[in-house]
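Have a look at this one before I ask anything.
Showing chain A:
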Amino acid sequence: MFVLPIIGYTFWVIYEFIPLYKQKLWHDFWVNAVLGISSFTIAMLLSLGVEVPSPEGPIRELIISIFGK
Partner candidate 1 sequence: MQKEQLSDKEAIFLIIVFVIGSSLITGVGGEADNDAWIAVVVGLIMVMPMILVFSRILSLFQGKDLFDILTLTLGKRISKIVAIMYIWYAFHLGALVLRNFGEFINIVAMPETPMFVPLFCLGLLCIVAVRLGIEVMGRTTAYFLPILFLIIVIVQLLAIPQLHLNYLKPILGSGLIPVLKGGFSALSFPFAETVLFIGVFGSLKTKKSPFKVYYWGILISALIIIITTIRNLAVLGNMRDSFYFPSYAAVGSIKIGNFIERIEVSVAFIFVFGVFIKSSICLLVACKGIGKMFNLKDYRSIVIQTGLLMIYLSYIIYDNSMMMKYWAFKVYPFYAFPFQVIIPITIWIFAEYKARKNKMNCFSSKCP
Partner candidate 2 sequence: MIKRIKKRNLETTTKSMEKNHSENSGLNKSLDDNISLFKNIFKNDETLIIRGFQNKRLQSAQCCIFYLDGMVNAEIINENIIQPVLSNDLSENIESNNLLEELKKKVIVSNNVTLETEVNKMVSSIINGDTLFLLEGYDKALIISSKGGETRPITEPTSSRIIRGPREGFTESIMLNLSLVRRKIKNPEFKVKFKEIGERTHTKTCICYIEGLALEGILNELELRLDKIEIDGIIDSGYIQELIKDAPYSPFETIGSSERPDVIAAKLLEGRIALFVDGSPFVLTVPYLVVENFQSNEDYYNNYIFSSMNRLIRGFTAVTSITIPAIFLSLVTYHQEMLPTPLLLSISSSRQGVPFPTVVSLFIMLFIFDMLREAGTRMPSSVGQAVNIVGTLVLGQAAVEARLVSAPVIIVTALTGIMTLINMNFISATIIFRTFLLIGASFLGIYGFLMCIIILYLHLMSIRSFGVPYMMNVTRAKDHDGQDAWIRAPWWAMTLRPKIIAANDLVRQSSRLGKEK
């Protein structure tokens, strides 16, 4: 299964990421790189069956600690 995200992200790199580099839009390029790498990491983790922790738990705890039950 982990092949699929690799193929998908390759597509993205070719058709969207590299043109950014060529157009020399450095802001866009770096923001995109950060977002892309993080989303690629999550995609790989998910496809390899690693359980990614949900941010929902901490938020719930925070809300409960502020407002009470």
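Candidates were picked such that all candidates are chains of the complex that A comes from, given by their letters.
General remarks:
The rule is short, and it goes like this: a residue touches a chain if its C-beta (ideal position, glycine included) is under 8 Å from a C-beta of that chain, and two chains touch if they have at least 3 such contacts; residues count from 1.
In this text the structure is predicted, and so the values were computed from the model without any measurement.
Looking at chain A and the listed options 1 or 2, the chain it touches in this complex is number 1. On the side of chain A, the complex with candidate 1 involves touching residues 12, 16, 20, 25, 27-28, 31-32, 35-36, 38-39, 42-43, 46, 52-56, 59-60, 63-64, 66-67.
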